[in-house]
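Of the protein chains in this complex, one is absent; all others appear in place.
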């Protein structure tokens, strides 16, 4: 299996990409969150606006720094603004 | 039946007087609330402190002016501070 | 609009049923229970609620009318028990249903604060007979 990061899209991110998750191939040494977001924006142009308003998680932890690196096997999640209740 | 005003005592007013209500004889032309309160204070010395913190009603309407007169047959109520809930 | 003042037990489920209606997205309920506090060394067994019924009912209705007008509360509940209420039982339930949650919270809060401030209801602590000296007017007891 190729080295990849599993990306989950929720709500408007899911609608913009048309999928709930993708496996994104990444180099063996990993990839920064910032570079991963650039790839996603290239792949899904409609996702761009959503990303601007979203929060991101690596393995269920909120990212506070987009320089943080993701390793192969990590999960990445795109959370548009919440709307429970 | 002699001309009188029925006075109802609630809560600490009832405890201070030892009764829930009395018939207070009044002159045929009635009596001001202020004079009625003076009579009550004379009759029940323990009631004095309670009266200072109480609201008064004539026929189920709050009094805003102690000069207001009560006629024979009227009801007068002594409401110490409320404590529902 | 639902006002009650009497000796019967209060049911939160029934209060909630009074507050459901189409379009009412936010429902807030407050229940006040008698706490088994220590008062003068004895555990509170019950509170005895005394009321001036005529005036109290009129005040309760006026409070509901204001809540409706001020917060757009389309349905309200304002229930209080009279007589003896044992520790652990519910002495008061207020509730408000509005389209949205913010006015519902504010309306419910208004209902209970106004009830305590302006409705002729008084409580007296009933302590256990064993250690009871005399009935005394309540100060802290229920919330």
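Annotations for the structure displayed:
As written, the chains take the letters A, B and C, and residue 1 is the first residue of each chain.
As a working rule, a residue touches a chain if its C-beta (ideal position, glycine included) is under 8 Å from a C-beta of that chain, and two chains touch if they have at least 3 such contacts.
Note that the coordinates shown come from a computational prediction; the quantities given were computed from them, not determined experimentally.
Counting contacts over the entire complex, the absent chain touches A, C. Listed for chain A, the residues touching the missing chain in the whole complex are 8, 10-12, 14-15, 57, 60, 77, 79-80, 82-85. Mapped onto chain C, contacts with the missing chain fall at residues 12-13, 16, 20, 22-37, 88, 99-101, 104-105, 108-109, 112, 142-143.
Throughout what follows, only the chains that are shown with their structure count from here on.
Common partners of chain B and chain C, by the touch rule above, are absent. Among the other chains, A has the CA centre that is most remote from the centre of chain C. Separating the centre of chain B from that of chain C, both taken as means of CA atoms, is a distance of 27 Å. For this pair, chain A with chain C, the centres built from the Cα atoms lie 51 Å apart. Counting partner chains per residue, chain A shows two or more touched chains at no residue at all. Annotation for chain C: no residues touch two or more other chains.
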